[in-house]
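With one protein chain removed, the remaining protein chains of the complex are shown where they sit.
Naming follows writing order (A and B), and every chain is counted from residue 1.
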Amino acid sequence: MGGGMGRLLRRSLLLGPALFIIGFFMLLPLFLMGYVSILERGMAGGVQWGQHTVEAYVRFLFERDLMDNLVVNIDYLRIFARSFLLALSTTIIALLIGLPTAFYMSLQPARWRNLLIFLVTIPFWTNLLVRNYAWILLLRDSGLINGGLQWLGLSSEPIRLLYTPFAVGVGLTYSFLPFMILPIYASLEKIDLRLVEAAYDLGASKWQALRRIVLPLAMPGIAAGSILVFIPSLGAYVTPELLGGSRQLMIGNLIQGQFGAARNWPFGAALAFVLLALVLLAMMLYARRYRRAPGQA
Amino acid sequence: MLKRRGNPLWRFPGVAPTAAFVFAYLYLPIFILIAFSFNENRLATIWTGFTFDWYSVALNNSDMIRAARNSLIVASSATFIATLAAIMAALCMTRERFRRQQAVNAVIALPLIVPEIVTAVATLLFFVIIGIRLGLLTVIIAHTVFCIPFAYLPIRARLQGMDPRLEEAASDLYADPWRTFRRITLPLLWPGILSGAMLAFIISLDTFVITYFVAGAGATTLPVYIFGMIRIGITPEVNAVSALMLLISITFVTLSFLVGRMRR
Partner (left out) sequence: MKRTSLLAAGVAASLCMGIGQAADANELYLYNWSNYFPPELLKKFEEDTGISVTLDVYDSNETMLARLQAGAAGYDVVVPSDYMMEIMIEEGLVERIDTGEMENFANVTKPHDSPRQDPERAYSAPYLWGTTGFTYDSARVEGELEESWKEFFEPRAELSGQIAVLNDEVEAYNAAAYYSGIFKCTEDPAEAQQILDVLQAQAPHVAMYQSDGTIDRMAAGELIMHMQFNGAAHRAKQQRDSLVYVYPKEGMSFWNDNFMVPKGAPNLENAKTFINWMMAPENIAIASNYTGYMNAIRGSSDFMDESLVEDPAVNMPEEYADRLRPTEDCSVKARELRNRVWTRLRS
């Protein structure tokens, strides 16, 4: 198919639009932000153009004590670690319930399947805040869930669900579930049931069929879904605030605050770059582990 | 195609119950939300009685209707452009192999990784520097940027591990790359495209920090409008608008389902 030139042309035509849009409207602004992160903060917010300092990055790990000496400060590291843990658990839970759901969807008759895709996303035509408020109504002491538990006689007085890590987990998993289900479904849907039949004919058990046929097929979807759930939930701040009561900061709230009440743009930008570096590093390690590039027969 | 019912995978333990649980989980808050749109009380969280009033209040709130319309315009435009770009990129990234492929992947994932507020301020600074007038267009551009990875990843997942021989056979048959694409590749890709497009659409509908910063005067979208209200407390008016959005989505889905059936 074509020579080297044709191939190069085709490649740039195909990749062009996506790379142009992201390159021009994301990468360039981001360079601007990189510059902001090494500027002095403005007196009233904003920055002082042309005045350089690395203070913002130093501040991530150190603070100045009374004598103006640098001492280690792990406040921000703790917030990062907490957000990573929360994002990780959200991803795992979403995977555990999302994978069987996607599998179920892919086993439905062809004409129902597209409808199921819509069915997964319809709830999200409503609004993020309104959905979180609905969860507040469900989870609060006098809410439906506590009412149900008491009616069933499982508990005698309300259990505190709202404003706990549990509530944040429920809310975050809810918000990101479609982002796990749909990519897995997209890669599972091409399952060839004749393969499974054949495996059974050869005496394979259900679990073997699952492990040998279904899981490998789902793998690209699982990878895509995990990225789509893990990374956005790292920066989530609405749900931790509304359902978690904001007793503990997350990366999202922390960075948001630097552009808000703290009016410290350079530090906000620097925090974002630390986060960016960590995530890119994780992605690189992940890619290195699974070197066998997918898509190659 | 084999009869799926006969397949033992159908009865794989735990699959159907988990799926049932997940759908219940997805729709439980939605029912609550709709129920409270009929709440008489001005405070959304305290039930006092039944009324339809909030629907007429919502429909008469021209600012909110304008915001909802802006939201739909932005989401559908951004989804359309982002999905097209994502399809092309995914085709290239899974069919070919070249150096720096990981770097391209990282660039496409970039909009996911950078926290919203930082993207928002950066994009606004950038627009101002290059002199684009803020308006609905700037919102569409900004949304397209971060919709791309949401459309791209499911489509790429779909393409990975797909048998390239099918297309090769087809291109031998038709010898016309466009027809090969339309007759073979696109139908094969469809579940991935639909998934990616839906994810891009719902993420665009929910994004408000970026919108808030890059929108021009009067180009507010629904999430920005609603976010503005919560400081005081959400009124059932917002639930009513959400229920109306659901109605639109259900109409859309039903129509596309019916069209699909008629064409069969």
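Convention: a residue touches a chain if its C-beta (ideal position, glycine included) is under 8 Å from a C-beta of that chain, and two chains touch if they have at least 3 such contacts.
Remember, it's a predicted structure, so these values are computed and weren't measured experimentally.
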Subject >> Omitted-chain contact residue, chosen from A:S37, A:S175 or A:N264 >> reply: A:N264
Original post:
Which residue among B:V15, B:I30, B:I108 or B:V121 touches the omitted chain?
Top reply: B:V121
Original post:
In terms of residues, what is the contact footprint of the unshown chain on chain B?
Top reply: 43-46, 61, 63, 69-70, 72-73, 76-77, 80, 121, 124-125, 128, 134, 136, 182, 186, 190, 212-213, 215-218, 220, 224-225, 227-234, 256, 259-260, 263
Subject >> On chain A, residues whose C-beta touches the chain left out of the figure >> reply: 41-46, 63, 65-66, 75-76, 78-79, 133, 140-141, 163, 241-242, 245-249, 254, 257-264
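Heads up, the rule we're going with is that only the chains that are shown with their structure count from here on.
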**OP:** Report, in whole Å, the distance between the mean C-alpha point of chain A and the mean C-alpha point of chain B.
**Re:** 15
Original post:
Once bound in the complex, which stretches of chain B touch chain A?
Top reply: 1-2, 4, 7-10, 12-16, 18-19, 21-23, 25-30, 32-33, 36, 44-45, 81-82, 84-86, 88-89, 91-98, 101-102, 104-119, 121-123, 125-126, 129, 141-142, 144-146, 148-150, 152-164, 188, 191-192, 194-196, 198-199, 201-202, 205-206, 208-209, 222-223, 226-227, 230, 234, 238-239, 241-243, 245-246, 248-250, 253, 257, 260-261
Subject >> For the chain A and chain B complex, residues of the former touching the latter >> reply: 7, 10-11, 13-19, 21-23, 25-30, 32-33, 36, 97-98, 100-101, 103-105, 107-111, 113-115, 117-131, 133-138, 144, 174, 177-179, 181-187, 189-190, 193-194, 196-197, 200, 206, 209-210, 214, 216-217, 219-221, 223-225, 227-228, 231-232, 235, 251-252, 255-256, 259, 265, 268-269, 272, 275-276, 279-280, 283-284, 287, 293-297
